[in-house]
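The structure that follows is given in the form of structure tokens.
Omission of a single protein chain aside, the complex is shown with its protein chains in their original locations.
Moving on to subunit A:
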């Protein structure tokens, strides 16, 4: 233990070259070497696959042993005697639909007439089972096991070394419903569910292009689903796709329950306070990011998509910004940015001002604040910390308790915080106002993960302000800015396009009119840079006729008039 710490300290003063592996989308960076994957479950071409038992008894014994059928009443092995052979059907009752199996599998199998003059082959059965659209052949025990644990129904015929895996899966979970964390007034009301097929349906039903790719990547040793890496061919930068694929393939764990968990495995700086990706449960928002050149990941069992690369500013954007007209969206964004600044700095600035620099305040205000604080025995920083903790208690309890008594918790909290603590002389009324304003301003930020990160930043700044006043706040601010400017989201600087500076995209702070934002954001370096044609309002009399000529717009009124 002691040795390890000594080595760590000594390592600060020594140089040890390592492989350059920082990923960046910038073409001026040197190319990093590809990581070598050391997977527990790495598929190998030389892997020995056990052939499927030919005889029915051996096959059933193999299944019974593998799936512990005695202890697992959920696992069904059914034998079927037909006129043309003995059939074994194996499936999990909980994952399949019994009616479908009866109607679309057993019925056709019983009626099946094998070909005369030649032995039965795989294609004969595949062609006959027309009610099921996913019919996979399996030739090994490993494939058989994999298909059954994924919810397929397995069919084996006595005397043959192959089997068929058919998809008769039952209930696919809950119906599509409204998103819980990203509610909007104007915009679609459907959100992702836990079933990845439904989520893909929600996306594909909107994006009608064969270039929309949902690439499956195996996940976990004991998980049933797969990652789906989403991108748009011919638009998304291939470097991004390669990097994300590499990171996903590198994940080798028992199971991932949610994309939030996955994020910790694949983000650039996992020890940062800030999340460098976005999780969204809205299909429209996911598509909007995909069309900006980002990539997304879906995971079976997770009602959210994980999107990267993103910037800090996109975490301050609301999903409905794009649905409103530009002045409203822009105003809302400015309010959110002010809210963000207030939630980070207000308690720290108040503490610094009242404790260290009261001369800043107008005399009347200073005297009034002093009078309010006169009977409070605790320091300003402690009072703010007390309220912050109380506020967090209320927030946490409101999340945990049943919804019916949720409002009660809020009312009790409000009474305790708003009235009782002031009357008890624990905090001053001004501190309550500061704390409440800080809390409410925090909730104006749409991205919940960012709100949580800023809570921690706020506490650190409060501590610095209580020790060093404005100087301390400034130290914290510089550290915060430096940390943020060093973050990257899948190789993209987190504060793009301000740092490094690049031309405005028209959709960062100020959202300009929708028809004027022609280009996709530069930071994803998309292959197709334009998302709309330069002139979408040729009928507008304010459009100069020269522009119509330059763009050779066929629908221009000038050309139409000439033809007429």
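Just so it is clear, a residue touches a chain if its C-beta (ideal position, glycine included) is under 8 Å from a C-beta of that chain, and two chains touch if they have at least 3 such contacts; residues count from 1.
Keep this in mind: contacts and distances are computed from a predicted model.
Peer 1: Would you mind picking the UniProt name of the chain not drawn here, from "Pyruvate dehydrogenase E1 component subunit alpha", "Molybdopterin-dependent oxidoreductase", "Sulfur oxidation protein SoxY" or "Endospore germination permease"?
Peer 2: This omitted chain is identified in its UniProt record as "Endospore germination permease".
Peer 1: With respect to the chain omitted from the figure, which of A:127, A:175 or A:359 is a touching residue?
Peer 2: Once the missing chain is taken into account, the touching residue is A:359.
Peer 1: Pick from A:417, A:461 or A:495: which residue touches the chain that isn't shown?
Peer 2: A:495
Peer 1: May I ask which residue of A:481, A:513 or A:550 touches the chain that does not appear here?
Peer 2: Going through A:481, A:513 or A:550 one by one, A:481 is the residue touching the chain not shown.
Peer 1: Specify the residue from the set A:413, A:429, A:469 or A:506 that touches the hidden chain.
Peer 2: Missing-chain contact among the listed residues: A:469.
Peer 1: Going by the touch rule given at the top, which residues of subunit A touch the chain that is not shown?
Peer 2: Answer for subunit A: residues 11-18, 20-22, 24, 26, 28-30, 352-353, 356-357, 359-363, 468-471, 474-475, 477-479, 481-482, 484-486, 493, 495, 498-501 touch the chain left out.
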